[in-house]
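Before I ask anything, here is the structure I am working with.
Left out: one protein chain. Kept in place: all the others.
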Amino acid sequence: MAQLASYTDYKYYLVTSPTPLVAHVEINRPAKLNAFLEAMWLELRQLFQQLSADPEVRVVILSGAGDRAFTTGLDVQAASQGPLLKDAAGGVDVARKATQLRRHIDEFQECVSAVERCEKPVICVLHGISIGLAIDLSCCADIRICAKDTRFAVKEVDIGMAADIGTLARLPKIVSSFSWVKDVCITARDFGAAEALAVGFVSQVHDSKAAALEAGLKLAEGIASKSPVAVQGTKELLNHSRDHTVAENLRYTSVWNSAALQAADFQVAMLSGMKKTKPRFEKL
Amino acid sequence: MAQLASYTDYKYYLVTSPTPLVAHVEINRPAKLNAFLEAMWLELRQLFQQLSADPEVRVVILSGAGDRAFTTGLDVQAASQGPLLKDAAGGVDVARKATQLRRHIDEFQECVSAVERCEKPVICVLHGISIGLAIDLSCCADIRICAKDTRFAVKEVDIGMAADIGTLARLPKIVSSFSWVKDVCITARDFGAAEALAVGFVSQVHDSKAAALEAGLKLAEGIASKSPVAVQGTKELLNHSRDHTVAENLRYTSVWNSAALQAADFQVAMLSGMKKTKPRFEKL
Amino acid sequence: MAQLASYTDYKYYLVTSPTPLVAHVEINRPAKLNAFLEAMWLELRQLFQQLSADPEVRVVILSGAGDRAFTTGLDVQAASQGPLLKDAAGGVDVARKATQLRRHIDEFQECVSAVERCEKPVICVLHGISIGLAIDLSCCADIRICAKDTRFAVKEVDIGMAADIGTLARLPKIVSSFSWVKDVCITARDFGAAEALAVGFVSQVHDSKAAALEAGLKLAEGIASKSPVAVQGTKELLNHSRDHTVAENLRYTSVWNSAALQAADFQVAMLSGMKKTKPRFEKL
Amino acid sequence: MAQLASYTDYKYYLVTSPTPLVAHVEINRPAKLNAFLEAMWLELRQLFQQLSADPEVRVVILSGAGDRAFTTGLDVQAASQGPLLKDAAGGVDVARKATQLRRHIDEFQECVSAVERCEKPVICVLHGISIGLAIDLSCCADIRICAKDTRFAVKEVDIGMAADIGTLARLPKIVSSFSWVKDVCITARDFGAAEALAVGFVSQVHDSKAAALEAGLKLAEGIASKSPVAVQGTKELLNHSRDHTVAENLRYTSVWNSAALQAADFQVAMLSGMKKTKPRFEKL
Amino acid sequence: MAQLASYTDYKYYLVTSPTPLVAHVEINRPAKLNAFLEAMWLELRQLFQQLSADPEVRVVILSGAGDRAFTTGLDVQAASQGPLLKDAAGGVDVARKATQLRRHIDEFQECVSAVERCEKPVICVLHGISIGLAIDLSCCADIRICAKDTRFAVKEVDIGMAADIGTLARLPKIVSSFSWVKDVCITARDFGAAEALAVGFVSQVHDSKAAALEAGLKLAEGIASKSPVAVQGTKELLNHSRDHTVAENLRYTSVWNSAALQAADFQVAMLSGMKKTKPRFEKL
Partner (left out) sequence: MAQLASYTDYKYYLVTSPTPLVAHVEINRPAKLNAFLEAMWLELRQLFQQLSADPEVRVVILSGAGDRAFTTGLDVQAASQGPLLKDAAGGVDVARKATQLRRHIDEFQECVSAVERCEKPVICVLHGISIGLAIDLSCCADIRICAKDTRFAVKEVDIGMAADIGTLARLPKIVSSFSWVKDVCITARDFGAAEALAVGFVSQVHDSKAAALEAGLKLAEGIASKSPVAVQGTKELLNHSRDHTVAENLRYTSVWNSAALQAADFQVAMLSGMKKTKPRFEKL
């Protein structure tokens, strides 16, 4: 499928539009199992900022190119030759090194969080090896579905560190059982598609990557046909809800909807509901 | 069953007492599938304020009259002829219209939240069509059970708006999977009793509305036999817990119980526990 | 098994080390089904403070001695003869009595919370009767596993009070369904191992207490072999996550890791990962 | 001055309109130094709800009738014969009595907070005795000015209780020095107009009640001439700011203004600013 | 003056009772200008825990022995020979050293915060050199008064560190101007009594230490004569207010007072108010 015109400059991501108003983003470094270099997360931020504001896009599908992996996470070999580890060996002061690390982590987090900040819903389709950064990334998506061959792991403890790009911040708010969250985060053990479904991490499991992508596309088409004012408002208000009390969210919602309900969408949808026609919504 | 004496003035709700200390509230507009008019939510607030303070009531069951629906939500036809939509067509300023909408949503939220503010536990028994406002309402109840024919949907996106009467504020804190919450809230798709049970939205499914009501009544009878100081304290502290940190809730709990533990109930319950007799608690 | 040398002074707890770096704590009052006296929770605080700072300990297993019960909770008979109830009968002013009760609850909470504050992961292995304080206690652990004969109950409502030692603060953040939480907390009904697994309260169920302990030990051994900087950081950041917004947790995490990533562990783990050797981490 | 037409039914408040769009509310029980009966705070809530939604009102001035007092606070004699104290003597259970008290305080707080919830700015003009409830009430106003004869006191400690109608919640966020706040709240001592000005509790002091009222009226006239969208938005956002982090408030502000900036007021004001004419804003 | 009987075991604090129900605590290492050793802050925690629960104490005055200093803060010479700095030179891992430091700071903070946690009001009387820990400590007191010779400084930046025992947490919530707070905290410059009064850090300045102590004592006597239920409730609710929204504090207050208003104090105070007699309150 041809790349989407305004998205051809990205080096590590392939962006296509399988159907109008839907963008499909593929992490595109399959020869290295889509392992992440710093340039990749910097590009990720730019890409999702563009998608967020693009009126031609109403839903985003995020998947990994190739058969074997969504992503194996950080490219550890590259990272071990980077400035962070090298400096550590050098004579830099602990506090100054801490400042460098903090700035580095802050920016890394900020890049990955761009997936969450994207105003359009993001459907993450996982398959194969999906470890480390794969969890951080998919936790930023709105809906997660996967192929039955997916092998997940919150892998960071196995490289001697606590996960710091978002898994520990978001996973406890995404799934059902805190006992399970602590088990997989502390032991770094693998878990499969069935377990991910049982705890509510993914909401669908399919027989193959192709089937999962097809299901993701069908879901995306459905969402793309709805009012974008309603859909994007729902995403914003649900993310706000996760981080606020019920009272706070109710108030934020009433302020939000005091403008949103003045959209034509409300009347367009009500009218076509009565007339049994397919509604057509203006871009957003 | 005869209506409860002090609750006969409500036009849209039938209130009976199937057993002492239990009030059964039925949304009572079955000819219109219990669709809500503005007068209905204003009355709902008044009703649950009365129940909250009524010492003859220790538990409330909330259900919908008729065979077909708990409620189909907002009476859209009535709403579309109301002042809100009409003004929108008129020449009112956007900001002034926003103020009207905000006041309207605030009051609507405040009315529906009366179910949550009710100091007595509320058991919501759902059946048939249970969409839109049905979700907002049942999210305010403490325990949800349903008949197996129940058809749920967070329907608002299909009428061009983000849900704003409480579903988005409460649902993520009621069920297990954020991926599932976003799926049903963004797609507005139907889901059934089995799915509602699997994600933890309801805690029991029964073969029919009658069976679900019977189960709800049995549950209510059990609760009504317990210390109301203990039961109402537990409801208050669990709702506080949902919206606060562990440390905050522990402190609030110790202040709360510094009065509650001075109730006779503690000693009555301990004594009858030792004597194997049925405890009898004073009204509250 | 011999008691761990520096832990022999505890009267109500048996502390052994089944394998290096793992401490096994047994509540040890089996003749009374491990029912808690005030001296026991005071000792519990001291014990877990010691474990928290002990560099020879990387994981803690918490279980109950004897065949019949993890614990039946508060020793009600002892409590009913204690000063709290007696004073209540006396002529003390309500507000002054409230101050005494508040101080008492605050200290009780603070003692039990020592399990949560322990910097090392705590695996709670439950069996038999596990009611009242058993739930408060196990909610403070990180991972819960149980024998299939376990009988759980949030029992406090049955003694005329709302639970105030942590169950209401933590349980809604540990499991999937708020409807289920309210059901078991308000009705005080029993639930078994299968139900506990289904809602995510425990993450494993085993055929017997012995099998559960063996599984707990295996889990502990695995965790003890990991970097303690990574493991303890993960515990801290996950507990922080439960009580904070995503944005707050991301910031706290980057500050935390700005020191933690300067540990040798990161490089030791990466190196042994490349060399396929077993890493060896310094004490913490 | 004649009472404002739609406000003549209030028994304890005199409402006039000294100039268009300005409402002047006088607490009107001067024979009893404006001491508050329960009926008075119930009426206060209703009055400020009406003012809040009245498009003919853009600013409210709140003062006390008579020469001697803004208000002496709670009518203690009436309160001591009310049901609350009498019940206390009776045989009611401590926990049940606590429930009654909590409901009573909640409603009392909710009535007084109506002054803060009023969408229009409220200028409180104090004089003479201004103690107890006078502080709770004036803390809910936006701007406080006073006559130089004003005698303030947070008087509650002197009647054996901690203030519970809002002074302790709001005063620390209104003035400069926490040491001063604790001093006046714990000692219940008097303080005068000069001290109130020095700590920032009031922002103007005038020679007499008449002069203070005149200054309040002048202030109100100025505010009434401004865009009500701008003025009411500013009040809402500042009250939100007091209770939220900077980041939270910035976000809430951008959502709020996304509707408000679509008002005509922005263009009307800019245009008349360029043309040096007096702008005329639509009602709100 | 003779030491208070049950407080004679403290090595670094002299505790007397200049008047019934008032305890006067003097930091008592004048030969070293009351500079703090670790043993001193450990003892401080124990002392204020005892005072907090002592029914014979209703108010605490905290001052420094000797003419020259309230305290010069940390005894830097002792600290520089302590394990913390020595380890730093050794071969300990950065992350492990960070853990040691974190535990050390946590405990230091917890000891100093005991002054704030003390349920009785604490009046801090400062004089002479009052730098570093003097600010941390006095920020935990409720009311601060000083002699005109007092020389304050938030001194930590001058020893190469950000203050970490509470000054940065509390000072911005105690005084008026954030610009001033940042100035004195970042520059570490001295400021005197007049400046401290102008910004609201202290609420009284007196000509000498003796005069300040006399004023503190007079203030304490007044507080000691009031209802301890009212006074201690006011302290608790004001400290809660500082850290919570208005809505949160109002709710906490109504729960708190639902027990406190059942004290005899309310009626005792009202009665003696009517009879113009001096009220006598039970111990707390």
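Worth a mention:
We just call them A, B, C, D and E in the order they show up, numbering each chain from 1.
In this section, a residue touches a chain if its C-beta (ideal position, glycine included) is under 8 Å from a C-beta of that chain, and two chains touch if they have at least 3 such contacts.
These numbers were taken from a predicted model, which means no experiment stands behind them.
The missing chain, though absent from the display, is touched by one residue of A:11, A:96 or A:218; that residue is A:96. The hidden chain makes contact, of the residues D:53, D:79, D:92 or D:237, with D:237. If you put the hidden chain back, the residue from E:23, E:147 or E:199 that touches it is E:199. Across E:49, E:177 or E:277, the residue that sits in touch with the chain not pictured is E:177. Touch with the chain omitted from the figure is made, among D:4, D:22, D:35 or D:175, by D:175.
By the touch definition given at the top, chain E reaches the unshown chain through residues 76, 80, 84-85, 88, 94, 97-99, 101-102, 105-106, 109, 113, 156-164, 166, 168-170, 172-173, 176-183, 185-189, 199-200, 242-244.
Remark: the residues of chain D touching the chain excluded from display are 121, 142-144, 173-177, 199-203, 219, 222-223, 226-227, 229-231, 233-238, 241-242, 245-247, 249-251, 253-263, 265-270, 273, 279, 281. Contacts to the hidden chain, counted on chain C, fall at residues 252, 255-256, 258-259, 262.
Here, only the chains that are shown with their structure count from here on.
Per-chain Cα centroids separate chain C from chain E by 34 Å.
Residues of chain D in contact with at least two other chains: 94, 98-99, 259, 262.
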